[in-house]
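Working notes for the structure below.
For this view, one protein chain was removed and the others were kept in their places.
A, B and C are the chain letters, set down in written order, and residue numbers restart from 1 in every chain.
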Amino acid sequence: MSKPITQVPPQANSTVLADELIAAGALFHRRGWVPATGGNFSARLASDRMLITVSGVHKGELTRNDFLVADLEGQPLEAGRKSSYETGLHAQLYRFDPNIGAVLHVHSVANTVLSRGSDRVRLQGYELQKILPGISEPQVAVEVPVFGNDQDIARLSRQVEAHMNKRPLPAAYLIAGHGLYAWGETITQARHRVEALEFMFECELWNRGN
Amino acid sequence: MSKPITQVPPQANSTVLADELIAAGALFHRRGWVPATGGNFSARLASDRMLITVSGVHKGELTRNDFLVADLEGQPLEAGRKSSYETGLHAQLYRFDPNIGAVLHVHSVANTVLSRGSDRVRLQGYELQKILPGISEPQVAVEVPVFGNDQDIARLSRQVEAHMNKRPLPAAYLIAGHGLYAWGETITQARHRVEALEFMFECELWNRGN
Amino acid sequence: MSKPITQVPPQANSTVLADELIAAGALFHRRGWVPATGGNFSARLASDRMLITVSGVHKGELTRNDFLVADLEGQPLEAGRKSSYETGLHAQLYRFDPNIGAVLHVHSVANTVLSRGSDRVRLQGYELQKILPGISEPQVAVEVPVFGNDQDIARLSRQVEAHMNKRPLPAAYLIAGHGLYAWGETITQARHRVEALEFMFECELWNRGN
Partner (left out) sequence: MSKPITQVPPQANSTVLADELIAAGALFHRRGWVPATGGNFSARLASDRMLITVSGVHKGELTRNDFLVADLEGQPLEAGRKSSYETGLHAQLYRFDPNIGAVLHVHSVANTVLSRGSDRVRLQGYELQKILPGISEPQVAVEVPVFGNDQDIARLSRQVEAHMNKRPLPAAYLIAGHGLYAWGETITQARHRVEALEFMFECELWNRGN
């Protein structure tokens, strides 16, 4: 929060970021990770601003018009437009850590099935864990916590915040029956983490019962 | 049935609707949901008219010539052309509810496997359930009924009608070994429901035996 | 064999057929059904001629140069070119039934896994069975026989012939650990049958052990 407001022209910046989010959405849709109107994406525009997908659009077919600017309390700064109803979860992350530059939320079959059965997903022995922050050795276990699904987003975001104050997250958490939130300093880093996590979740799905 | 006939030029309208159905078919084919000549799609043209795919064409490679106009008894209004043999199931839905604007029928591996084993598919705890009518809370259980497959489409459509008169459907039903019928007020809404339902069915497939 | 030679200009004809087989190969590759150089495709050019893929090429990236003309003993009519080593299996089918116009051989994960475990794959209760010859009712069981894999193609083709003389095949057979042969009067019909069979095989794969 103490980081000064970025001086790049906000309009140019937001177009570049929107185009990157549009491309991420098209990729995720080909993978089956943003069915129907599920998922939402955001990127930090400045220390106190984010660009986020509007409510109710298909995340695999986004256009530049499908984004709005919101503050870090989750309030849209454009009159008459409604952001994704989970905007508060994005805002919590940007407030919590000024180094977070992008947050991607996706629904995959693997993350949905795994998140319904447990309060955490434990990953160990995967080379791809190394893409998560602070992991240089695949033998270290990583735990992605699963929060219960809650239609009260303010309450859910306080639960996430309380958890993050106790122990650092592996740049990701799950919501039961609902999907993955993953983040990074850039959209590219966040996207790579989504790809790596979804890959490991799919491996775990095949491992169940074996 | 009492809704007045829409006044838009029917020809322009049907081209727009056909193009949307063509795009839905291409997407569904990439997903593997319309193998061979399986599936069929329709959209309401007016209170007493629908546009529907002709018989025997591949639903992933549709052209504007692969549609015909039929009345809501399922009779083609163009001489010499044959509509999908399941036209009667589409007609039943448009007659039953004037708010239905599109009906999409797809065969997926998930819906086929699930529909062969049970008389209903129960969905509970999925965030994506909220895309179904009247569901604002994922914890509410949704039941998608499975009707037995029947080559007598008139008899099958009466069975669907009897069920719908008893209790509302979640904008969808299954036919055993045959696939999903899902609908919405618009083609877009119907497509989103197909995506959400197929996603949840795939999750259920992974959950069997666990 | 008694059907007179088709009078269409053979060169034009073979280009059209090659283009259809190229498109089928691209589709099958997207589905994962022609890995590496696996699979081979052919179409009848005349009562005593077929067009068939040459040996060793990738079936998902075919060009017009990747085909040759062979007689129905499987002998290439172009000096210095080698047809797929399984040409004899295609030739047996064209000799056996003059109505066969196209033969497609694919390797899918589903057909490979199922064919390794049994001497037949039994399909029953699938609406898509109706795309197979003589099936108008999904409740009728269809059996796709599995022949043991044999590097002696002449011997394997005699085994297929002996089986076909005893009972008609559902326009398809499997070779253990090797894949599906399916056919039709046209390339389109053969392709639709491949799509329908692979769909049902995938359903069967999910059903094993349940």
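Keep in mind that, in the parts below, a contact is a pair of C-beta atoms (placed from the backbone, for glycine too) under 8 Å apart; a residue touches a chain by one contact, two chains touch by 3 or more.
Keep in mind that what you see is a predicted model, and the values were worked out from it rather than measured.
Chemist: Using the contact definition given at the top, list the shown chains touched by the missing chain.
Modeler: Counted over the whole complex, the chain not pictured touches A, C.
Chemist: Given the contact definition stated above, which residue among A:F41, A:F67, A:Y126 or A:Y173 touches the chain not shown here?
Modeler: Final answer for the missing-chain contact: A:Y126.
Chemist: On chain C, what residues meet the omitted chain?
Modeler: For chain C, the residues touching the absent chain are 30, 32, 35-38, 58, 107, 109, 112-113, 116-117, 149, 151, 175-179, 205, 208-209.
Chemist: Under the stated touch rule, tell me which residues of chain A contact the chain that is not displayed.
Modeler: Contacting residues on chain A, toward the hidden partner: 30-31, 125-128, 131, 136-138, 192-193, 195-196, 198-199, 202-203, 206-207, 209-210.
In the analysis below, only the chains that are shown with their structure count from here on.
Chemist: Nearest 5 degrees is plenty: how much rotation brings the CA atoms of chain B onto those of chain C?
Modeler: For the C-alpha superposition of chain B onto chain C, the angle is 90 degrees.
Chemist: Taking each chain's centre as its mean C-alpha position, how far apart are chain A and chain C in Å?
Modeler: Their C-alpha centroids are separated by 46 Å.
Chemist: Mind pulling the residue numbers of chain A that touch at least two other chains?
Modeler: Counting only residues that touch two or more other chains, chain A contributes none.
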